[in-house]
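The complex appears here without one of its protein chains, the remainder shown in place.
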Amino acid sequence: MSFWHKLNQMDSRIIYTALLLVLIGALIFPMGLPINIGTSSQAAYDIFNHFKAGDILYVSFDYDAAGATDIQSSVEACIRLVFKNGGRVAAGALWPIGAQQAEYLFRDMLKEFPDLVEGVDYLNLGYKPGGQMYIEKAMDNIAEACANVDNAGRNLSQSPIMKDLKTLKDAAAVICGNHGSPGASEWVPMYATAYAVPNKIPFVVCASAVNATINAPYVQSGQITVYLNGIRAGAEMEILTGQLGTAVAGMDAQSLSHLLVLALMVLGNISYFMVKRENKAKKEA
Amino acid sequence: MQLSTSFAVWLTAGMTLAIYSGVYKENPFYRLVEHIYVGVSAGNGVVATIDNYIRPTIQIDIAKNGTWTYLIPIFIGLFVYARYSKNRKINWLSRIPLAFWVGIGSAVVITKTFKANFISQITATFLPAVTNDPLTMFNNILMIVGVISVLSYFFFTFEMPRPLKVIPKFGRYIMMIGFGAAYGNTVLSRISVLLGRLQFLLGNWLGIIQTRV
Amino acid sequence: MLKRYLPFIMAVGIGLSYIISGSSPVISSWKATLDKWFLISTAFAVLIGTASLSQVHWRNLRRPDRRIYSVALGIALYGTILLGLIQTGRGAQYQILYNMTIVPLEAAILSQIAFYITSAAFRVLRMRSFEASLMLVSAAIVMLYNVPIGAAIWPGFPVIGKWLMNIPNTAAMRAITMGAALGGSATAIRIFLGLERSYLGGGDE
Partner (left out) sequence: MPIFSGQLIVMLIQVSVAILIYFLIQHAKAGHRLPKIRRLAGLDAIDEAIGRATEMGRPVIFANGSNGLDDAQTIASFPVLSYVAHTCARYDTKLIAVSYVAPVYPVMEAIVRAGYIEANKQTSYDPVSTVRFIASGWGAAASALQGTMRRERVAACIYMGAFFAETTMICEVGASLGAIQVAGTASTAQLPFMISSCDYTLIGEEYYAAGAYLSKDVVQRANLIALDYTKVLAICLILLGAIMATLGNASALTSFLML
């Protein structure tokens, strides 16, 4: 068997190992490549940097621990700006683990803004099953859609923030942390098209990068006001808000692993053509 | 930073490594972790449903607020278990919840998603084909032609006359470019997740790199 | 007769009443009621999955090679449910269980894909045809657009990558989305016209 044949049928485990080595190497020895700020991140920054005191941001944590690396940095940066301006935040979750992610995020925020009071400045409504049915119901009445309990099992009427947040229509902006379904694909028809677009309410989607292609038509049509794409947008938001974190730290590893994938694509094609040529030569011989 | 002393971190690290070992070869560790994962997550699905729906519906809505009409959906839901009955007079009742769910599901499909995914997409393609900026003009025309040609790829009954056959073909090319873009974005996304796990393994567990939390 | 037609009439009747109720704010409370009923009724059906899972693994107990795994699954499943019933999902021990198993395992499973996708880039993305080449080139450019090193290699990559995402990709995804919306609503219409009844199963009466 020729070299190209062997390469063509290379054991996948070699590739797995190469990927691991590249990522681990980049994490231990970061290079600090410069990151340019894109227009979407700037737009998100402008929206939340001008958030009015007392206004409520509704954040839907529609992702789990796996999606968090891609999404949480962007969501966190937006929420940080809202709190900085004296805004309030209500968190819901269409994914079971989303409620946890919200809890982690609020815990971090409390370290930065010790004056925040749960139930007054922020509230975690917890996981609500039902996907699009929940959104549909929450457009009429959030309390009913939540079966009247928050994440900690308390009655919603105990929390002052809920007095100003009877329905989703009372939110000054909505963020959807989108990792899959339910997520933006449910928020766009149920909330954005039905309410946010006609009333010019910002609807921001912070999504893992897989969703970029699906959501592209909604971004171009304006059904999604701002779209923050994956860890890249997370890194940009971290730079904009001046709080560097995991997203910026991961970007070098991303760069190198992408180069590895590209190199493999090129190698795969070279071996493909070489094998094809050898086979053709054999046939002729 | 140093090696973690937390049991939870070690357990998590062990399970993560067991999952990765499955990528190399199926083995008993992977299989065990897989079964535990399936069990816990199915159990968690039940617990979350009880906490979020069953308990509040019975305790608050019915017992406290007296919304007795909620007994109707409860019975509809419970009918699904009729399928375990051997009695033919009873087990057909399991079709009632199926009909109820599919009926509402179809109605939601018709009323909600159609506007966002069809009408709004048509109106968003109302772009001027002549503009002062040549690049915008090119983009607008490409967008209009692209959408139309991909739509025409999905014709099931119209046979295109020969010179027009290039339209669905062009549509397929446009789709392939779109799928390539999707592939590229997915790489970013998936590596992010692996990065998150490696940051955990190298940081929280082995203590080689700095991490937050 | 009844057994066959009642469920079907119910699906159509409930569905149409849902649509009509959505037509005007005056009668939309019925739609809201149905939304809530949908959530409640699916919640009460949740044990159907547990039952199926238990049946499969109960049977596995007879197979020595699979016994231990099925036992582990059973303990995990019923242990989780029991703990959840005793102290609800918000209990301290439950949270520990949750954070030590589901949270990291889900992330670990998802991150497996990074390995698969890398090897797929080597094995699958090949220039077999013009179409495949288009996909490959577009994937490569978008990848370089997404990471900072792309701009460092050539400042043109972010520009082209962004253009690919905004114009051809949007056009393709828009048309696919439109087609899917059409197909989806046609599926629903088939249900309302009674042309599609497979969801009820066929069989007796």
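Order of writing sets the chain letters: A, B and C. Residues in each chain are counted from 1.
Note that in this section a residue touches a chain if its C-beta (ideal position, glycine included) is under 8 Å from a C-beta of that chain, and two chains touch if they have at least 3 such contacts.
Small disclaimer: the values here were computed from a predicted structure and weren't measured.
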Check your understanding: Which shown chains does the hidden chain touch?
Key -> A, B, C
Revision key, fill the gap. The one of A:I214, A:L228 or A:A247 in touch with the missing chain is A:I214
**Study point:** Touch with the omitted chain, as defined above, among B:L98, B:I174, B:L188 or B:L201
**Key:** B:L98
Practice item. For the chain that's not shown, point to the residue among C:M10, C:L97, C:V147 or C:I191 touching it. Key: C:I191
Review point. Which of C:A45, C:L97 or C:A151 sits in contact with the chain that's absent?
Key: C:A45
Study note, to complete from the structure: For chain C, residues touching the missing partner are 19, 22-24, 26, 38, 42, 45-46, 48-50, 52-53, 55-56, 59, 102, 105-106, 109-110, 112-113, 116-117, 119-120, 124-125, 135, 139, 173, 176-180, 182-193, 195-196, 198-203
Review point. Can you list where chain A touches the absent chain?
Key: 64, 66, 96, 131-133, 180-181, 194, 210-211, 213-214
Exercise for review: Identify the residues of chain B touching the omitted chain, counting contacts across the whole complex.
Suggested key: 19, 22, 26, 31, 34, 37-38, 41-42, 44-45, 80, 83, 94-95, 97-98, 101-102, 104-106, 108-111, 113-115, 118-119, 122-123, 125-130, 140, 144, 147-148, 151-152, 154-159, 175, 178-180, 182-183, 185-186, 190
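Note that only the chains that are shown with their structure count from here on.
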Point to revise | Which of A-B and B-C has more C-beta pairs touching across its chains | key: B-C
Practice item. Point out which chain occupies the most central position, where each centre is the mean of Cα atoms. Key: B
**Study point:** Distance between chain centroids, defined by C-alpha means - chain A, chain B (Å)
**Key:** 14
Practice item. Could you give the separation in Å between the centres of chain B and chain C, each centre being the mean of its C-alpha atoms? Key: 4
Review point. For chain B, which residues are shared contacts with two or more other chains?
Key: 23, 44-45, 48-49, 51-53, 57, 108, 113, 117, 121, 124, 178, 181-182, 185-188, 190-191, 193-194, 196
Review point. On chain A, where are the residues touching two or more other chains?
Key: 16, 19, 65-68, 129, 133, 136, 153, 209, 212-214, 217, 220, 229-230, 232, 254, 257-258, 261
Revision key, fill the gap. The chain C residues in contact with chain A across the complex are 32, 35-36, 38-39, 42-43, 88, 90, 98-99, 102-104, 106-107, 109-111, 114-115, 117-119, 121-123, 125-127, 136, 139-140, 143-144, 146-152, 158, 165-166, 169-170, 173-174, 177
**Study point:** Parts of chain A lying in touch with chain C, wherever the complex brings them together
**Key:** 10, 12, 15-16, 19, 33-36, 64-68, 97, 100, 129-130, 133-134, 136-137, 140-141, 144, 151-153, 209, 212-214, 216-217, 219-220, 229-230, 232, 251, 254-262, 264-265, 267-269, 272-273
Review point. For chain C, which residues count as touching chain B in their complex?
Key: 3, 6-8, 10-16, 18-19, 22, 33-51, 53, 68-70, 72-81, 83-85, 88-90, 94, 96-102, 104-118, 121, 125, 130-132, 134-143, 145-147, 161, 163-182, 184-185, 187-189, 191-192, 199-201, 204-205
